[in-house]
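Apart from one protein chain that is not included, each protein chain of the complex appears where it belongs.
And then chain A:
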Amino acid sequence: MRPRHASRARAGALPAAGVLMTLVLAGCGGGGFAGEERAQSEGGTTEVRMLVNITPNLTQTYWEGLVKTFEQANPGIDVKIEAPSGKGVADTLQQQLAAGNAPDVVETLMADETLAPQMLDLSDQPWVKDTPLAQEAALDGKIYTVGVGEQAQSLVFYNKTAFDKAGITEPPKTWDELTEAMGKLKDAGYLPLRTAGDFVTGLQLLQLSGPAKAVAHPNWYQDVKAGTLKAGESMLPYLERYKSWLDKGYLDKNALGLKYADAEASFLSGKAGMYVMGSWFTAAEADAKKDFEVGVFPAPVDEGQSYPGPQGATMAAPYMILKSTPHKDAALKLVQWLVTDKAAVASQLQQDGNFRTGVEREFTPLEREVQKILDEAPAKVAQGEGYGADTLPKGFNSAWNTEVQGLYVGKSPRDVATAVDRWLDSRS
């Protein structure tokens, strides 16, 4: 056992080191300073600081408006919304933790082996068991993360006009049917599948292969972690199929020059037949002006597997409470309200195009189709780096993405698979 004073000395030195390290690495400070006075119970009011993700949908104004209702119902609690001062929530939290200035609540991140030691165990809270994917995201049986809803991951959005013109009467259910549909779309003058650079390349292939892979390898994450299954090797059939699509001209060979937003705009302009993306795409679809209808179907499965396969699902708007919070009760009250209050939940789902079984909100026709897919999915499985017990080392998504992009620049599927496995070996 480590002597108590020694442990404290190290813990005390590290925040200072962190602040200075941040200056060295990032070229900027941020996140405050260790020992900074924190507003606590001033005038009988408790200030709960919540670090949130700011996006075009989830603006600072939206967050402040959302928590206003909570503040009115709880006059003693003042919620302070904090936007990331760094590149995103994760690195901002790193800076704040290092500076001894961590928030009370953090949104967007999910507990993994790195974050869990800093977070409050919520397992004993009676309300957590009714929140979506809480059990699936549990780590060693402990629930640290609770969310508002779900995001479906393995979805293929399609241009109904393009499908009609190409003579495709039924959305494809298997990878073979998908390939066949691509051929017809190409013949009809459409780009069969819109792909892109950025983080999209790898994400799309993970989303597309998710259901088939989950059936072929039901314990994929655990097996990969245990080293009994090679991730790259298990993905080789999908990499080979993807490469064959590139070779046949079913994918845009210059797609890597497109950013995420460009890809979305390109599909919504009507030039492409299909676009693989998560359910949040419905929000962009609802706002877009277009002269065709968009449909959606679950990602295909392999020959012989039952369709639809397990649906990749991730937690929408995940919340965690920092273990270091001096306002545990207020923070718990806030998070409980955010993930269980009907109006707050509906508002967050609506704002970011997310879903939760049993929660009614205003749906677009496309959103209703997505909700149906989620409701009818035989199972929900982790996606990408995963969560809870199904978590791969941090950085897997981007390493996978980089390697999959290699298919566009001359790498063979085998080389990509080997590189992915090498990356995982180096992190194990």
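FYI, contacts are C-beta pairs under 8 Å (C-beta built on N, C-alpha and C of every residue); 3 or more make two chains touch, one makes a residue touch a chain; residues count from 1.
Throughout what follows, contacts and distances are computed from a predicted model.
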Missing subunit (named according to UniProt) among the choices "3-methyl-2-oxobutanoate dehydrogenase (2-methylpropanoyl-transferring)", "ABC-type sugar transport system permease subunit", "M1 family aminopeptidase" or "4Fe-4S ferredoxin": "ABC-type sugar transport system permease subunit"
Residue in contact with the excluded chain [from A:Ile81, A:Leu97, A:Ala212 or A:Met315]: A:Leu97
Residue in contact with the excluded chain [from A:Ile168, A:Ala181, A:Val224 or A:Ala255]: A:Ala255
Residue of A:Gly147, A:Gly197, A:Gly210 or A:Gly386 touching the missing chain in the full complex: A:Gly197
Hidden partner chain, residues of chain A it touches: 7, 10-11, 14-15, 17-18, 20-21, 23-26, 86-87, 90-91, 93-94, 97-98, 114-115, 117-118, 197-199, 252-259, 262, 265-266, 394-395, 398, 402-403, 405-406, 408-409, 411, 422, 426
